[in-house]
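Got a structure for you, written out below as structure tokens; questions coming shortly.
One protein chain omitted, others in place.
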Amino acid sequence: MHKPGPFHACDMPDAGRPLRALALVASLKHKPETSNTEELAGRVLHHLSGHGITEQETIRLVDLDIKPGLGGDMGDGDEWPQVAERIRAADIVLFCTPIWWGTVDSVMQRAIERMDSLHEEYRQTGVSPLYNKVAGVVITGSEDGAQHTNATLLSTLQFMGFTIPPECCTYWVGTVGDDPKDDARKRRESKAAETMAKHTARNLAYYARLLAAHPMELKPSSPG
Amino acid sequence: MHKPGPFHACDMPDAGRPLRALALVASLKHKPETSNTEELAGRVLHHLSGHGITEQETIRLVDLDIKPGLGGDMGDGDEWPQVAERIRAADIVLFCTPIWWGTVDSVMQRAIERMDSLHEEYRQTGVSPLYNKVAGVVITGSEDGAQHTNATLLSTLQFMGFTIPPECCTYWVGTVGDDPKDDARKRRESKAAETMAKHTARNLAYYARLLAAHPMELKPSSPG
Amino acid sequence: MHKPGPFHACDMPDAGRPLRALALVASLKHKPETSNTEELAGRVLHHLSGHGITEQETIRLVDLDIKPGLGGDMGDGDEWPQVAERIRAADIVLFCTPIWWGTVDSVMQRAIERMDSLHEEYRQTGVSPLYNKVAGVVITGSEDGAQHTNATLLSTLQFMGFTIPPECCTYWVGTVGDDPKDDARKRRESKAAETMAKHTARNLAYYARLLAAHPMELKPSSPG
Partner (left out) sequence: MHKPGPFHACDMPDAGRPLRALALVASLKHKPETSNTEELAGRVLHHLSGHGITEQETIRLVDLDIKPGLGGDMGDGDEWPQVAERIRAADIVLFCTPIWWGTVDSVMQRAIERMDSLHEEYRQTGVSPLYNKVAGVVITGSEDGAQHTNATLLSTLQFMGFTIPPECCTYWVGTVGDDPKDDARKRRESKAAETMAKHTARNLAYYARLLAAHPMELKPSSPG
């Protein structure tokens, strides 16, 4: 049974350069409507600032026109290429999704599908553009499904080349049958969620700094 | 779509000490019967040797009497405590399971449940005995289920405190309707599985070495 | 381990009226591009015809503008309402999805999310518009993930009110590392997939006929 333990600090490695965090938020709601998921992601970003990761960016994916398909640019106004460019520039990527029927929503799944073009680049060259980046996960739901949602994301992200630090998932879920109107208040009051946010931020910062100082450098023996 | 890319070498960090790898094999078959899963785990261990991780141990879990329950020692001849002790001593732990009906088998699930006592220790003290260890996954099946099995394991392992390197899962699955008698041969001939084994071993070695040199050291502000 | 057994016929209940089958196809590819998933769905529909279910309709979801959100009509040209109307009119609904990274794709997940409005109608009135309908699943993938994809769909569909007959899932998946160019040919040659299509069609027909003859009729004790 998952039980987040008490929070403790640790010394941080010296990254030798400023690090960038990117939060991809897959709320079904357009801005400026409030997103539970974005608010919880904000707690992780807040604590990342405390660990010196102050270059931060949040993208509300539903506000972009991200086409279905697997290419890097599906044309016709496809706005995925600008997301891909932000992923390439980031050291830490937070994948933030609401739960719908026990799993990632359609907006996050679309982003995962479109990341296929980055994975394909790795396939061709042998060097993944996602190596030496760390991934974290933020999940909210009216009830049940956080661990399965997290599992589905983590397996994909590690196959793609991300590093998964320990305790890098922060979630809040409500109780079946409860009125979802109270979700935001209950989430904000959740000590477990806040503890998870602290763990997630500390561990993302530690591993991103460590990898910035000691990146894994693959040596293609011949042109891709 | 998961497609393992070509293998490339990388320079390895200096761990400063010898590292230990432990493979927990959850085959349903007792020794000396051959286990597909153990054979595939052997490929990862072989490549780990090539990266200087030569202290290796494999435990066939089904040969031990591991009682159901959540405590550290369920009594009555429970042999879990000796497994827990080997996990504590390891830097790299490979979780190796066959797929039965799309998920981890009962032997691996039993081990996961019994690791709850290590997680509980973390809950009490704030310092997880599983931090600074890296986890990898090895999966075989007559058909389908590797990614879900991997997902279920990785989510649990990161919540428990393990570090998950990129591309740290090696699997082979057959085709629905094919005769399982041919599984072993087809698995041995699979180039994709061998490439995954190389990636898994290289990445487990890299991250275990890096964490040995730069362990995350948590500072409890007060006694647990 | 899932192993489809030999096919046998059975006598069919008399439905007393013609029945309608609807295939919701969630390919990422627009028409007229060929969809592996739609082709395999076509095998199930073919066999449904043999069981007298000749009123059939296939919708390629990606060709419609289905907005993100949870309402029945999200406005701005939202084309979900016409899909919902076809679901209401059907006795059998086939949920047909490719696998991307081990799970349903974004197009199918979008449809599941939008079906929330039908589920909400049930919540308000106590009578689900999805009771007395049977659901089947068709899945294709370049490799691995059919059982997890099926599981995620079936759990949601039964909570929504669909009836799940035995062996109502038909899938084909390739082998990791193989060239996806050969997928279509190998799928068409798969005896296991064809047997699953026969089982799926027979069982969908049997249960849809049985429920048409003996529908579960809920009696709200007071206005919903």
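For clarity, chains are labelled A, B and C in written order, and residue numbers in each chain start from 1.
By our rule, a contact is a pair of C-beta atoms (placed from the backbone, for glycine too) under 8 Å apart; a residue touches a chain by one contact, two chains touch by 3 or more.
The structure displayed is predicted, hence computed values, not measured ones.
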Of C:130, C:173, C:193 or C:208, the residue in touch with the unshown chain: C:130
Subunit B residues touching the omitted chain (full complex): 28-29, 62, 68-70, 100-107, 109-110, 112-113, 116, 152, 155-156, 159
Footprint left on subunit C by the chain that the document does not show: 1-3, 5-11, 13, 116, 119-120, 122-128, 130-131, 147-148, 150-152, 154-156, 158-169, 203, 206-207, 210, 214, 216-221, 224
Residue numbers in subunit A that touch the chain omitted from display: 1-4, 100-102, 141-148, 151, 171, 173, 175-177, 180, 190-192, 195
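Methods note: only the chains that are shown with their structure count from here on.
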Angle of rotation relating subunit B to subunit C [CA atoms, steps of 5 degrees]: 180
Rounded Å distance, subunit A centre to subunit B centre (Cα mean): 24
Separation of mean Cα positions, subunit C and subunit B [Å, integer]: 36
Mean-CA-position distance for subunit C and subunit A (Å): 31
Sequence positions of subunit C contacting 2 or more other chains: 100-102
